[in-house]
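Provided herewith is a single structure, encoded as structure tokens, for subsequent inquiry.
Apart from one protein chain that is not included, each protein chain of the complex appears where it belongs.
Up next is subunit A:
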Amino acid sequence: MFGPGSQGNSKAGKKAMKSSPRAEKHEKEQLDPYENKPLSLTISENMESIKKELGESQDIIFRELTLVDRNQTKALIVYVQGMVDDERLDEFIIQPLHRERFPLDEPVEPKELLAVIKANILSTGIVTDICDWKLLFQKLFMGYGILFVEGSDQAVGANVIGGARRGIEEPKTEMAIRGPREGFTESIRTNTSLLRRKIRSPKLWMEQWTIGEISQTPVSIMYVKGLADENVLKDLRERLESIRIDGILESGYIEELIADQKWSPFPTILSNERPDAVAGNLLEGRVAILVDGTPFVLVVPAILNMFFQASEDYYQRFDIATFLRMLRFVSFLIALLMPSVYVAIVSYHQEMIPTQLLLKLAAQREGVPFPAYLEAFIMEFVFEILREAVVRMPSAAGNTISIVGGLVIGQSVVEAGIVSPAVVIVVSFTAIASFVSPTYSLGIAARLLRFILLLAASTLGFYGIGLVVLLLLLHLSNIRSFGMPYIKPFAPFYLNDMKDTLVRAPLWLMRKRPQKLGNQNMVRQDIEPEVRKEPEQ
């Protein structure tokens, strides 16, 4: 599994070591009890301490063995059952320790012995020296096997990470008809390797942190050196390092903690499950944030336009892709505005409806006891309840709910004359339109804002809608994502970037990368000079 990615692994290890002093500096303020606490010289004391610290948890396995050197030194292997690959542990650590002849004739100091074991006997890819309790526990719970030797106050950790994890599957949230079928998984190493397989360039760099005081979650950023904006990187590093939280369980935590706009319904960070989409963003000069334990990778800086792009747009012909893009924009507007526009027209601007339709609508509304805005509110609310119910239910119960929702509520409410059929049509059309958005997080914004718009439309008609839309525009113009104006190619207006917004221009026309992202290097095609021109860093 780690075969082709081993280069990436070792590099990652180096980076982790490099960045650890930074992380440690912060943790000193927290007075970490394990920080710089030395290991004991005897195995039994170490074992007792570990047992004591971990409350004798049963999944911690202690394997005592005797080495085959002259002194018959005692050794101890500690690991967490289920987090290591048992076969590799046997094959690469225990067997060599038992069987191999030690290349030593003289009895040596335990410390030297450890070095010899590390150099000559352990046959795993990554081997780490451990000299304090903090690192010990960190490696232990990453799935390393930890080897203690009698008489040495150091230990060695060997990477035998394993155990059951979900394999690479097709992403659930962003399906594609054409395009790669693989999606990110919960393992950060698999995810970084997926990206490396897309971009096989030495310019793809990675930095890693451990975030979460208790959860100790590995968090990496990946970017293409020379394309990513250094200012964004600097900003991102600062923000990641300033996170103080006890646990990171999903990238949503990171997203919420580092987002520029804490009080905006619009997402300023893109989360994505598709390696190809993330790789495409890296090539445009953006930065990916990978969090262990979730298949959702974050991309910054994210502008509004990106939430309308599906990776499939670039695999299909440009004309159909353009059509789909526009369809998505229009659907977003429908999902946002349609109920409020209906209410505004029916209650304030009836003259806009053609006469025939007006008569139909009036006939429908005959005998409906509620005003139009109340009808719309009720139906929207019912729809949101239905939606939430279906999402959280097991799929067997989902069918029942859709029958109850569709038949019982939809049909009988109309037949009973409580709600006019037009409202049901409007609400269901809005619902369908709201599912068109390729990114889930933008759809949520539309869901919330729909109710505010409905309120405005029912009090002030189109004038109210106009005011709220103005407020939204002002808000959108104001917010930024890592320094990038959120509605960038539209305002501030960049003609060149417009090729990848409402339309998807043919690839042969998109010669340049988006402006103001990786401004060191604008040319996207004619790739040749790009690699040469990189500034030395």
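The working rule: a residue touches a chain if its C-beta (ideal position, glycine included) is under 8 Å from a C-beta of that chain, and two chains touch if they have at least 3 such contacts; residues count from 1.
Convention: contacts and distances are computed from a predicted model.
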item: The complex's invisible chain, by UniProt name, from "Spore germination protein KB", "Sulfurtransferase complex subunit TusC", "ABC transporter ATP-binding protein" or "Tungstate transport system permease protein"; value: "Spore germination protein KB"
item: Per the touch definition above, residue among A:266, A:318 or A:490 touching the missing chain; value: A:490
item: Among A:150, A:207 or A:235, residue touching the chain not depicted; value: A:235
item: Residues from subunit A at the interface with the omitted partner, ascending; value: 231-232, 234-235, 238, 260, 348-349, 351-352, 354-356, 460-467, 470-471, 473-474, 477-480, 482-485, 487, 490-493
